[in-house]
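Starting off with a structure, shown below.
Rather than the whole complex, this shows some of its chains in their spots.
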Amino acid sequence: MDLSTILGIVAAFGLMIMAITSGSGLTLFIDFAALTVVAGGTMGATLVHYPFREVMRAFAVSKKAFFHTEETPTETIEALIRYSNKARKEGILSLQSVVSEIRDPFFVKGVQMAVDGQEPEAMKEMLDREIEYIMERHGEGADIFVAMGTYAPAMGMIGTLIGLVQMLQTMEDPSTIGPAMAMALLTTFYGAVMANVLFIPMSGKLKNRSQSEILKKTLISEGMKSILAGENPRIMEQKLHAFVAPKFRESFFTKKKG
Amino acid sequence: MDLSTILGIVAAFGLMIMAITSGSGLTLFIDFAALTVVAGGTMGATLVHYPFREVMRAFAVSKKAFFHTEETPTETIEALIRYSNKARKEGILSLQSVVSEIRDPFFVKGVQMAVDGQEPEAMKEMLDREIEYIMERHGEGADIFVAMGTYAPAMGMIGTLIGLVQMLQTMEDPSTIGPAMAMALLTTFYGAVMANVLFIPMSGKLKNRSQSEILKKTLISEGMKSILAGENPRIMEQKLHAFVAPKFRESFFTKKKG
């Protein structure tokens, strides 16, 4: 669970609901027709902009903004060192037995390729090409949320214009002007909330998540190549530490001794 | 047919029409004079910005956003492998017989050049220069739609200013103010809809289409060179797989066996 995303959304919506309920009933601000125009219109514009499959994939990827057990790079490095030790002691084929304990399919693929007897360079090349496609896909996902963040306020404004035109055409009874305009403003409100609490911030979080996932996969790619090449685990650790922040550079070997 | 574009436009317009008809008649929102000012003014500004021929070409290219039978790269790769096998068995001239079954003129051109006895390098160079021009032309087309997406709301605002000035000059009868202002807002409404449902999203779709078309043409260029050079079809397949996403990398040879 990404508590920061949950917390942020709960905080932003909670404060808005507080502000609303302190001045009026919440029902004043709930209007399914208005919501449908803004959400549906945003979705429509997004489907004109992007192919259907990519939009669906973006929604699938967006779950990462909410559910994401962040492993520190340390865990990945430690796993790689353990496998390296195992491979050096019991032979590369012994890694077959660890495949079942790994959850990340990318890691599984790397270990499987090693067990299957791939050359280190060929394996690294294939894993790196995979990383490139993951990066591209993540980038597209974040772009789609940015696009939704620009279409949502535009659809909100279009909805308000529809309401305004209707109100202005039927202004005979002045007592209806206020409520009609309130209704008209609701779509602008929905568009602004969707863009600034959901779409734009989530696009940012996805970029962030992508960075940490790419880092982890890069460590796996580098590490598996090192294991397959039979490098000393300490040397491998030093190489991998070059990819991570100083606070994650505590040595596995120092720790074990301690 | 690009269902995503059609679906997006139908959804966005459908929801707007629903929102309109639930509050008033649709006729309130149809005003040909206003539509002419926004659409014509946008067209005028675009013609000052771009040469006539490029604007026409952009409209021609824009059909790709609607009608586009997406071939997966797999189909292109499989066709290339079939031609490669044929050329190796029956000689390069035998490809003359397949020209008639190919629909893509670019592919026809490549095969024809091969049959005509071009050198592999020279043929690839000519096909690649062609790809470059296609990319440039597509890019210009997408740019023109972006420009229209900025001129349309500006023309909408200009139309609204015209209506407001006229309304403000003749405010004697208060009962006409509402309808006059409603009319004035219609151009802003048209400009916002054109920009956010048509021009800007279509510019995005065109960029997307261009990418997949360029990918296909790159596969053809690489593949025909490989065929002309007499390379093994399996090696050619491996090379071509490097250009496509993992899910399109299933081997023709594995499948055939399966």
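We just call them A and B in the order they show up, numbering each chain from 1.
By definition in this document, a residue touches a chain if its C-beta (ideal position, glycine included) is under 8 Å from a C-beta of that chain, and two chains touch if they have at least 3 such contacts.
Just so it is clear, the structure is predicted and the values come from calculations on it, not from any experiment.
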item	value
Entire complex copy count, 2 subunits given	5
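Keep this in mind: only the chains that are shown with their structure count from here on.
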item	value
Distance between the centres, which are taken as Cα means, of chain B and chain A, whole angstrom	28
Residues of chain B touching chain A in the complex	2-5, 7-13, 15-16, 18-20, 22-24, 28-29, 65, 175, 177-179, 181-182, 185-186, 188-189, 192-193, 195-198, 200-202, 204-205, 208, 242, 245-246
Residues of chain A touching chain B in the complex	33-34, 36-37, 40-41, 43-52, 54-55, 129-130, 133, 147, 151, 154-155, 157-159, 161-172
